[in-house]
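A single protein chain has been omitted from the complex, and every remaining protein chain is retained in its original position.
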Amino acid sequence: MHRFPAFLLNGYSNFMSGRYAREEERYRDLAKEGQSPTAMIIACCDSRAAPETIFDSGPGELFVLRNIANLVPTYQPDANLHGTSAAIEFAVKQLEIKDLIVMGHGRCGGIHAALNLDSAAIKQFDFVGNWVSLLNPVADQVNKNSWMTEGERRTALERISIRHSIGNLRTFPFIKALEDEGRLALHGAWFDISTGELWLMDPDTGDFDRPEI
Amino acid sequence: MHRFPAFLLNGYSNFMSGRYAREEERYRDLAKEGQSPTAMIIACCDSRAAPETIFDSGPGELFVLRNIANLVPTYQPDANLHGTSAAIEFAVKQLEIKDLIVMGHGRCGGIHAALNLDSAAIKQFDFVGNWVSLLNPVADQVNKNSWMTEGERRTALERISIRHSIGNLRTFPFIKALEDEGRLALHGAWFDISTGELWLMDPDTGDFDRPEI
Amino acid sequence: MHRFPAFLLNGYSNFMSGRYAREEERYRDLAKEGQSPTAMIIACCDSRAAPETIFDSGPGELFVLRNIANLVPTYQPDANLHGTSAAIEFAVKQLEIKDLIVMGHGRCGGIHAALNLDSAAIKQFDFVGNWVSLLNPVADQVNKNSWMTEGERRTALERISIRHSIGNLRTFPFIKALEDEGRLALHGAWFDISTGELWLMDPDTGDFDRPEI
Partner (left out) sequence: MHRFPAFLLNGYSNFMSGRYAREEERYRDLAKEGQSPTAMIIACCDSRAAPETIFDSGPGELFVLRNIANLVPTYQPDANLHGTSAAIEFAVKQLEIKDLIVMGHGRCGGIHAALNLDSAAIKQFDFVGNWVSLLNPVADQVNKNSWMTEGERRTALERISIRHSIGNLRTFPFIKALEDEGRLALHGAWFDISTGELWLMDPDTGDFDRPEI
């Protein structure tokens, strides 16, 4: 019989003797009263960019969706499975979060895939290429910049895709309505794994810049 | 212009002066060499059950997919968007992870929704009900237990859904093949928000029990 | 001539030099004045779940009925023998106990039998199957959960049967009346043999949870 990974059990043991021991009451309260986070983050699955780590978040603070390349489709209320849309809907309608953040990051494998849909490597996948094709028109546009380096094209698409996802969020009627009423704010963020820098999207211009902290 | 949530900026500031400062080299190496996590966790979006917190994980350790109720569909290589399948495929084929963990948790709102698909509250959603209907036949079965309390039915489905997701993972040919060759192990885990307890699924019986740590 | 089991004589010798020696006066008083326990426990015959051990009880404290699977039938004042009903009636009417506890436990053989009435093993019994058929409709309901493991179905029925017995207790007019007047409280408890944990039933929801001690 295979065993649960030992490094995870060790980590869990640290959690119990550390954070849980210190915050037991908070966990018990959160269990009893339910969660009421004020923010949702849509982030990438990447092992180097966990929102709770980057924002030093405690239990109950962040409702977190993670998928490949932190993508959001447009509003399509059909019979198909829409895991991402379901999570967003739950956060907005049920939890009534006030801030919805799309956070990308540097050296993203999903963005790399989106820029190389025709490669043999991507074509052998059943799902990855299809998923990141959500970025199709914009990825094509970026790819045409032959004067940009591969790295520059990737960083460009990482940021463009955040604006693209925020645009798609606005196709959801209930998001658009709440944003118009000033009851929900959409934010973009980009995390540089190497330097640890967090870049925030200017909601007016779409530019990314580092906040003063 | 709306501002990025202050509590997140404060948290980020803690991250920079804390973990990043202590592990700067690790972040720089992870950026340069790419991620190579050995484990993927499929977890819920719930703000109280972040895998990195529960397993006290550092950067680069866990590839994390989070959706409502940590669900996995069956293998359906069609033209639709399959964000969950894409993340799983990327982790298994590209990152060649060795351990794939489905982690559920107590008092899960998504599981609650799956057990109340006919309620007015769930019917007002465009996506949530559709997404958790992935559990339809098993949720129906659990709902027939009028002698179990609502809480017991929820806990039962939380655990059943983990086994259900693991069963669905085995419909992916590349997962089944690697598991048969002993190169990939599938695990189930369930986190009790209130007590902080982690229950692991026995791979032989499917029962959940607490590990000795 | 066969001899009385030596391990029991040794145990009795310990009792005399230990507890009895320390509490001789209490025993003499209890003999002279009669018993006046304030609580009755209906527990299982199982050798691993003795109420006096679990509650570290001294002489005179607990009136204890033990039968297979701690079952209570409904009120049936006919000419048949009702050993369980007689004990309950004696405790409530004669001893005027204030608390009546139904205590089940994990890995209960009687509950296992209730879930396997059609097995050859149970069919060879003259009385066991008939006795645990007290749980018939609820056991059937639990058995329909093919997605729950055998162990989960057993745990579910162990707890359901406690609520079921408490429901049956309320069919006794003298119990119902005293409970309504606030002079008798009905409690449910479940003992986990492996971990030693005691789970108590919430009288409002029926859920089982561990008390803070």
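Chains here go by letter, A, B and C, matching the order in which they are written, and residues are numbered from 1 within each.
By definition in this document, a contact is a pair of C-beta atoms (placed from the backbone, for glycine too) under 8 Å apart; a residue touches a chain by one contact, two chains touch by 3 or more.
These figures come from a predicted structure and were not determined experimentally.
Across the complete structure, the visible chains that the omitted chain touches are C.
Across C:115, C:132, C:156 or C:169, the single residue that touches the chain missing here is C:132.
Residues of subunit C that touch the chain left out of the display are 1-2, 4-5, 7-9, 11-16, 18-20, 24, 27-28, 30-32, 34-35, 37-40, 45-48, 50-68, 71, 73, 75, 77, 79-91, 93-94, 98-99, 101, 106-107, 109-110, 113, 124-128, 130-132, 134, 185, 187, 189, 192-196, 198, 200, 202-204, 211, 213.
Convention: only the chains that are shown with their structure count from here on.
The touch graph of the protein chains shown is a line. One inter-chain figure worth recording: subunit B and subunit C are separated by 39 Å, centre to centre, where each centre is the mean of the chain's CA atoms. The distance from the centre of subunit A to the centre of subunit B, each centre being the mean of the chain's C-alpha atoms, comes to 15 Å. Look at where the CA atoms of subunit A average out and do the same for subunit C: the two points lie 53 Å apart.
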